[in-house]
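Complex shown without one protein chain; remaining protein chains in place.
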Amino acid sequence: MMLSVRDLTVSIGPETAPIDIVSGVSFDIGKGEILGLVGESGCGKSMTSLAVMGLLPQPGPRIRGGRIDLVGADVTQLQPWQRVEAGHGRIAMIFQEPMTSLNPVRRIGDQIAEAVRVHDGVSGAAAQARAHELLDLVRIPDAALQLAAYPHQLSGGQRQRIMIAIALACRPQVLIADEPTTALDVTIQIQILGLLRDLCNRLDMSILFITHDMGVIAQLADRVAVMYGGRIVETADVGALFNEPRHHYTRGLMDCMPARNLGARRLPTIAGQAPRPGAIRTGCVFAPRCAAVQDLCLVAAPPRIVLSEGHEALCAFPLQGERPS
Amino acid sequence: MSETLLEVRDLKTSFNVKRSGRKYRLKAVDGVSLSLVSGEVLGIVGESGCGKTTVGRSIVRLVQPDSGAIQFRGGDVLGARGAALRDVRLNLRMVFQDPYASLNPRRSIGDSVAEAGDINGVFKSRADRAARIAETLSAVGLEPSFATRYPHELSGGQRQRAGIARAILPAPAVIIADEPVSALDVSVQAQVLNLMMDLRERLGLSMLFISHDIGVIGQISDRVAVMYMGRVVELSDARTILDRAMHPYTRALMAAVPKPDPSQRIVGVVETGEPPSQFNRPTGCAYAARCPLASERCLAEAPLLRPIGPDNRLVACHNL
Partner (left out) sequence: MNRDGIALWLTPFLARPIALAGLCVLLAMVIAAAFAPWLAPYDPYAIDPVSRLMPPDAVHWFGTDQFGRDTLSRAIYSARMALLIGAGVVFFALITGIPVGVLSALFPRLGHVLMRIVDVLMAFPSLLLALGLIVILGPSVANSILAIGAGFMTTTTRIIYGLALRLRAETYVEASRSMGSGTWWLVTRHILPNLISPLLVQASFVFAFAQLGAASLDFLGLGAPPDIPSWGNMLAESRTFITRAPWLLFFPGMLIVLTAFSLNLVGDALRDRLDPRFRDVFGGEG
């Protein structure tokens, strides 16, 4: 396993009365695999990725339990500076808004070269050459010209490619991508998704891809973890998940996508809204919105049921493998 | 479905932009003509910078177009004064994208919802005002007690319901909805879309629905206009466009929407190019550089919208 997370719990609030914003999250990513972590805003998906990256905002959320193994090394309890060391060459991250991650007054080439210098220990012409190579890798045309450009001279799609190039400078084995295409137009988004798939194949890199968009998941992920209210409610291979969603939330999320219901007079919905962290302490977090809720769901925490090899759902009464419309 | 409610003719809007110390004239909308018949939902779809939002903002007079005409029930919108202007203000109403930014954090929901009525002196008395607020809040699925709450007490979906309530009080003829569900989570997005479809039927509203999301547009619209770089490139019935898009850009746009079906996945690199810089528009068709059909004529001459095929469809392309 390139990245293995076990029972990760991230909390905010006082030590005596912690509020879990991520609770008991477990997943594995194998070599060359893309794991899609999907959920709506506030479900804890970004906090999970920041915890894995060692970038939880300080002061604030903290890891209260669980274990994170990164390419065979336990990094859970490391201090931030040790974390940088441990993560080096193992893990890198790209974010939603590439403009804020780039220094507006420095040339693209210098910013990539800096990342190269930190990792490879080379500078000058060698670093520029590697920067050129990285731009080719992320398929930016006229690499020589673009190295001399400033961030504002590039389009949003090109900036995201630059961010990917900088992330790749340290030859990571795991890439965390937190909604990297959400701010982009669809015709640009598909190109970035294609690029990530291509990089994953060519470099045998593992990707933790975080998104709210089920369509993007279907396009890119090999395996999927669906998050709701700080928990992973369903894990499956992408084919199994879309063919036979077993958790009611997964099913609801798929049903209410307009793309699946073109021309329908009304869209299916999930009633209510997502709970605030810590609002639901007993029973299933999804129970208040679940159409198939039973008395048991409100009082007892749902079991994690293994439905088939690699397909798990956190539900006492999972769906019986009906295909969504 | 007969009366033409709103008519936009050859709208051109541009902005002064300073970049790297030089002044540019950025053409946001470059000759758009649209019409909206009563009871209809016209969707405008396109990517960022295509000018779709500027069209909406021009109609509610938030930006002053360079040229072109906008008519509401045959009356001039852009030059309206006095009673005619009041009529325009009350009948053409906008729903904004970001439900967090579009409500004043220091005003109660009731005050925000009643704002158009207050400005234009619509309410007969305080009791009438309170009753209308309560009635409107109920219509969008909010408790009347929300009137005394403040925006920060509401969830994103509730705020957007309040935003819609503000637009439908008092009874407008046309709603211009600018990305009304883009900032919402998928599950909440479906609720708000359903609400808008209900309101359309119950109140007989006509709508100009602006979005970048072709799925959402296909869901709610009767007709769809596809915009690229300030121009309409294809205009037709929603079904016609969704099932058989003709313009190469529309086809690329439809193909780029990530399908929720793992059996039709991207397997590798996709290169479809990027739009040209808005500061450096090509003389011919703006899509020519990305277009698989592009010919020399496309580089020299911008195509005009013309009817193609039997489906009452307009397409701006030389090669169809």
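As written, the chain order gives the labels A and B, with residue 1 at the start of each chain.
Throughout what follows, contacts are C-beta pairs under 8 Å (C-beta built on N, C-alpha and C of every residue); 3 or more make two chains touch, one makes a residue touch a chain.
Bear in mind that the values here come from a model prediction, so they are computed numbers and not experimental data.
Among the residues B:Lys27, B:Arg166 or B:His247, only B:Arg166 touches the chain that is left out of the figure.
Of the listed residues B:Asn104, B:Ser138, B:Thr283 or B:Asn312, the one in contact with the hidden chain in the full complex is B:Asn104.
Taking the complete complex into account, B:Asn120 is the one of B:Thr4, B:Asn120, B:Ser182 or B:Asn319 that touches the chain left out.
Contact residues of chain B toward the unshown chain are 60-62, 85-86, 89, 93-94, 96-98, 101-107, 111-112, 115-116, 119-120, 150, 152, 166.
Following the convention adopted for this analysis, only the chains that are shown with their structure count from here on.
Centroids of chain A and chain B (each the mean of its C-alpha atoms) stand 31 Å apart. The touching residues of chain B, counted against chain A in their complex, run 47-48, 155-158, 185-191, 193-194, 197, 212-216, 218-219, 238-239, 242, 252-253, 255-263, 265-272, 274-275. By the touch criterion given at the top, residues 40-41, 139, 155, 157-158, 185-191, 193-195, 197-198, 201, 212-220, 238-239, 242, 252-254, 256-270, 273-274 of chain A touch chain B in their complex.
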